[in-house]
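With one protein chain withheld, the remaining protein chains of the complex are depicted in position.
Chain nomenclature is as follows: A, B and C, assigned in order of appearance, with residue numbering initiated at 1 for each chain independently.
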Amino acid sequence: MERRDFFKISAITGAAATLDACGKPEQQLIRFIPDEDLVPGIATWKPSVCTLCPAGCGLTVRVMQGDAEVVRNGKLGLIRMGLAKKLEGNPQHPVNRGKLCARGQAGLQITYNPDRVRHPLKRLGARGSGEFQEISWDDAVKELVSQLSTLGQKNEAGSVAFLTRPLHGQRRTLVEVFLKAFGAPAPVSYELFDEAVLRRANLLSFGHAQLPTLDLARARYVLSFGADFLGTWNSPVAQAIGYGEFRQGRPGLRGKFVQVEPRLSQTGANADEWIPARMGSEGMLALSLAHVILNQKLRPSSPGHAASLISGWAQGLPDYAPEKAEKLTDVPAAKIVELAQEAASHEPAVGVVGGAPLAQANGLATAIAVNALNELLGSVDSPGGIFFTAAPPFAAGTKLPEPPERSQGRFGALNAVLQEILLDRPHSPKVLLLHDVNPVFAAPPDAHVQAAVEKVPFIASFGSFVDETSVLADLILPDHSPLESWLDDVPESGLLAAVATVAPPALYALYNTRAMPDVLLDVAHQLGGNVSASLPWKTYDEMLQAAFADVEKKAGAKSGDIWKKAQADGWWSSGEGSAASGKSRLSTSGTPSHGAVTMSEPQFDGALEEYPFSFLPFASTMLYDGSLAHLPWMQETPDPLSTAMWGSWVEINPRSAERLGIRQGDLVEVTSQHGKLQAPALLSPGIAPGVVAMPVGQGHGNFGRYAGHRGANPVSILAAAVEPETGALAWAATRVKISRVGEGKLILFAGGMRENAAEDENR
Amino acid sequence: MKSVDQINHDLLRPVVHTSGRFWLVFVILGSVVLAAVGAFAYQFWEGIGVWGINRPVFWAFAITNFVFWIGISHAGTLISAILRLANATWRRPVTRCAEVITVFALMIGGMFPIIHLGRPWLFFWLVPYPSERQIWPQFRSPLAWDFFAIGTYLTGSIIFLLLPIIPDWALVRDKTSGWRHGLYRVVSLGWRGTPRQWHRLETAMHIMAVAIIPVAVSVHTIVSWDFAMAPVPMWHSTIFGPYFVAGAIFSGIAGLILAMAFLRKLLHLEEYLLPIHFDNLGKLLLMMSLLWFYFVFAERLTTWYGNEPAEMAVFWVTQRGSFAPLFWTMVFCNFLIPFPLLAISRIRRTITGVVIASSTVVVGMWLERFLIIVPSLSHKYLPYTYGHYRPTWVEITILVGTFAAIGLLYMLFAKFVPIISIWELKAGGHQKPAARAAEAVSARTSPMGAKELELRPES
Amino acid sequence: MAHKWGMAVDLDRCTGCEACVVACRAENNVPTAGEDQAARERVIHWIRVERYWEGEFPDARLKFRPVLCQQCDAAPCEAVCPTYASYHNQEGLNGQIYNRCIGTRYCANACPYTVRFFNFYNPVWDKPLHLQLNPDVSVREVGIMEKCTFCVQRIKAAEIEAATDKRGLKDGDFTTACAQSCPPKALVFGDLNDPTSEVSRLARSRRATLLLGELGTLPKVSYLEQDSWHSEND
Partner (left out) sequence: MRARKFRHSALILASTGLASLAVLGALASRGSEGAVSPPQVDASQVFTPAHRTALDAVREFFLRHPVPVQPIAYTHKVHLANGMQCVNCHTGVDTGPDAQLPSIKLCMMCHQAIATDKPEIKKMAAYYERGEDVTWQRVYNYYPSAHVKFNHAPHIRAGVDCKVCHGDMTQATVAERVVNMNMGFCLDCHKQRKVSIDCTTCHF
């Protein structure tokens, strides 16, 4: 953005604008009659739900009276309305208990983002040109309806694809019902950091295609295999709260935390011990620990269901004796024995696995290995261990056991659709509906997402922003921002009790946008027939209320009670599975039968000779998977480890860098078999010499002024490798080479530190 | 001994006669000054962000210039005052050049505390005055001390400069006609050279000479306290007071020598500003150079020996780190180059030698100020907050502008005032001021002798 | 008894997640500098999470340390301000009075913690991002020094509220934005003059230390150093 131009405005004493816009030209705009009566200067707190990651934390929104510039029936004017000023954790919410992570708090900037789509758009120029023209909602919806109904008449209803970010709660139900009734295939949800492998492993091991809830607060020994559970994985806030107790919550008792990962993550940085095991060998380490425990009889070996899935477990895992494991994992045998003994002697001890170790061809085996280790340590469904949270008794939607698609690799599903299009299969999608998903950015090049999407005759997007994918759309039907919409969620993990979260809009819509569910319902009714019949509700909140009515019936509560209470508090719990008992409804009954799993060597794309480095993309603490790169607060908050802002970087071990003649801040080129990218180098002692790591999130081509054309996107050089059984993207299975190409621009908040380090050596 | 006429003619020439070369230089310097003013206006409008300063390097060029020019200002007054009290006769042609430098350098240096403010238009809040806000300046702040110190020093030096000018202005008045005559008639405050007037002038000048010395010392001590009072590595030191004063006199003398050299050339004062003057000042400069080196050595040694981590960070960054080139340049400019030039009398007696030495010293002393400020600020206690600094064109323009400004002011001054104190020079040629005054009673003649009487139109 | 607001930072709980950093921006209208100003080391974060590497691979360790204004009782920044823009109030806060600040930046030099920030230009918010600005907090213009205020607006609001229902402030009536957001409860804010408050309890901990305490600035933020782990076997 052209800051210099803005400074041109600044004048001598530099202070005239008042927050209530007094005596400023805005004041001369017309004013519209306010919709709500508020008390000036007094904050009201409204419950809401954080939708930025799957954790589903509860929010309270600080709302205060303010003047907003709005367009009403064609006229620009001011309106006095309640404006969201701050997002804070909902003190009563069982997941985040009044706390909120950096990303969650920055969610405010989605609503107020200057690059939001403010009204429906129809494509003018060529696809991808980004030239759109404003149209009315009626026309927009009509357009979509006509496209769908024509398909219906040609009974090609099957060739509608709904591509979305993973949906939660009733939104998912709505979309599923809509597509089913229309006769289209189920929605395809995509995100880069896909937990399908872990879900599948948990389904096979414990009967729940679900992420585990960690009871850190009561654990004494935590062994984390690559899980960034304090930063970006699973339910970070809940886990961080537990971590605080784990460290200092119990007088005289401080838990030990060991992190196994090739690159120190924000979570690993807090570990008492860092085990930089070879990439993809984490599962073997887990098995080796199990071997020691079994061998030395440190724990009664009660083979659980997960253990029974591991081939060779019964024999005591002979292939994973520490000495053998040392060769596989680079972890000294002595250290393995020591860890095993520590883990065994400190009850409760729990193993956690997530992130990169599961993004390998052997990911499923790794996950099951850690599950088995947990069973051996007796930390499944017991205090200080892992739990599986029950779901509230909704009729439709998030019933348990989890719908199978939850343990289907998202990339596999996406790829299937893309292949249909690329190969012009019959019933390949003619109409593509996008909702808040950006596969062009978040899928590896070999998936040819852009090519495929461009081939689709008609594309409609519900996104609030024009990103790399929605720029290809013919029609943009902008969704409300989360704070402007009815929100509901069913937290999958991070708490023990079954909880349903629901919240009404925290503020009136700023622009001429409509909530995606409402538009879908509108479309359904205009389509009429079966579709309209299966979705009888006029608006989404009616649908939510109906869902809750169902719960009320089951819970035997008076009609409307739970609905009202849930809205007032922002959440409601059925009490099923409770923190007190510390037991969830674990039963391996639901486990599908499955043959023995053999741990295999990780498969990397690219020959070691030519591509000497394993490439590790990691979720950025601030930008998550890139979906938050358009928030200036996130761009300007230093990365916890590198202190880098406003850009991306390539993390490399100083020794490797020295060998390649790379200095801090040099522009380096990272090349894989599938592409190359350039970014400044960042020398870090916290990464193994054989690995180069890079944060995901930057490198957007088209995502507003703050994210657009900044940094590089590591996904753009990833191989399209998958975990065979689930079809989840194995995003940590690519090898690269790296070389210096010139001077780079690396913006560090602690910019001056490096020089001093150099001088220390001088002395 | 030159004749009175000769002296009058030579020394009044620049005042009464303006050459084309004067205008040329005037235009050049003037435009540079204008550029600097423009740069400041730009900064004033946009905000101080147009400078290279950042966090943690909040002070850089502006404060460097401030300290540097205040330092230069110590040339004059201090030297001429000491020489006066010591009654060193060779001082006579030198004193005024020196005093002028003081006044102008102070004016320029004194501007910088205002220029460097984030909100310069509020500088008057430093002035203690009763306001509706019912709040006064914070007298514990060294910046408030600066305000008073510099104020006093400036007033003092102006008086000290103007007192001995009065007789000369009277002389110009008598030697000229037209508007000049009118102008000098006003400014010479009706000087008639009566014994009483001479006596008062002498007394006043003695008082000022005595008074100005402690003021001068205190001023630069207080300036040094701007740094020494803050707990910043390598700032918070007791040595800073004397260190700064020494440095000030050091750079002051260098500045004076340069000024004299220029005057000598431009105003053809070869017969008045003699090698002996440069030689003597050169000796002074040599002494100060040694003293400066002693201070730097003492400062560095104690830091290094003390081995206090935060201070060592600054120490190393100047000795070996990114500031090392500047540091060693400074050592060369302030000691290694001038020392031989000045120590070897054969070179010292050549004006060129002394001038070269002085010019390196001026550069070196500016660097010294810079190296006191920036390395410390960029390496404070928490390594996480270490920083860098690069100046921008705005700061550089303003710096260059200050040198142009002092040149310009000096020129203009020489245009309106005989740059060499004529009557003192003559007095030097005759007898002691006291006797002279006594004699003047009877003959009612100023040292200028009878000619002056004839010249007076009234008589 | 007058209050004495202070904070305790438990480094053993801190995970370096920087929730506090964003909470502070949101609460206190901290402007976004933008890429080029960031490159010129002019980013403003009233609270920052410092991190220090120790050792080399594979024994590299990282230490996080949230650093905010230490609200020193003997604050170097106060004495040097020529206009009383930086001063000490009865509740022990280092007040920063924006309207009185003329921008000498002397306080920032004097501060050993480098927690004072300067507005090199007038801040700008791309509309409508300005709608998020907190009306209870000033928007600082060009040439003004700013820093952590311990959320003085919250203190004032709580005091007024307490006065309205004719009672004193209790521990936990309110807290700062950073402490409120901190998931592992590493930041604890409260009244050091109330011996029963949690912050006083933590400040008395055996792990409690002062940042650069040797400078005699008497900070009101105490840091509880990390414990080391040792199994009871050894």
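By definition in this document, contacts are C-beta pairs under 8 Å (C-beta built on N, C-alpha and C of every residue); 3 or more make two chains touch, one makes a residue touch a chain.
This structure is a prediction, so every number in the text was calculated from the model and none was measured.
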Q) What are the shown chains that the omitted chain is in contact with? A) A, B, C
Q. So which of C:G6, C:P76 or C:P123 would be touching the chain we can't see?
A. C:P123
Q: Write down which of C:T15, C:T149 or C:Q180 is the residue touching the left-out chain.
A: C:T149
Q | On chain B, residues whose C-beta touches the chain left out of the figure | A | 121, 132-134, 181-182, 186, 457
Q.
Touching residues of chain A against the unshown chain: what are they?
A. 6, 9-20, 22-34, 37, 39-42, 69, 72, 76-77, 79-80, 114
**Q.** Missing-partner contacts on chain C, residue numbers
**A.** 84, 87, 89-90, 93, 95, 97-100, 122-127, 129-130, 133, 136-142, 149, 152-153, 156, 160, 163-164
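Everything below uses one rule, namely that only the chains that are shown with their structure count from here on.
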(Q) Centroid from C-alpha atoms only, then distance chain A to chain C, rounded to Å. What do you get? (A) 30
Q: Two or more other chains in contact with one residue: find those residues in chain A.
A: 7, 10, 13-14, 750-752
Q.
If I count partner chains per residue in chain B, which residues reach a count of at least 2?
A. 46-47, 49, 119, 383-385, 387-388
(Q) Could you list, by residue number, the parts of chain A that touch chain C in their complex? (A) 1, 3, 6-7, 9-10, 13-15, 17, 19-20, 41, 64, 66, 68-69, 83-89, 96, 98-102, 105-106, 108-109, 112-114, 230-231, 236-237, 240-241, 243-244, 247-248, 254, 256, 264, 266-267, 269-270, 272, 274, 276, 342, 345-346, 510, 621-622, 632-633, 635-638, 640-641, 643, 645-647, 653-655, 684-689, 705, 710, 745, 747, 749-752
**Q.** chain C residues within the chain A interface of the complex
**A.** 10, 12-13, 15-19, 21-23, 25-27, 32-39, 41, 43, 45, 48-51, 53, 55-58, 60-62, 64, 121-122, 124, 126-129, 131-135, 139, 141-143, 177, 180-186, 224, 227-229, 231, 233
Q: Spell out the residues on chain B that touch chain A in their complex, using ranges where they run on.
A: 44-47, 49, 119, 121, 313, 316-317, 320-322, 378-379, 383-388
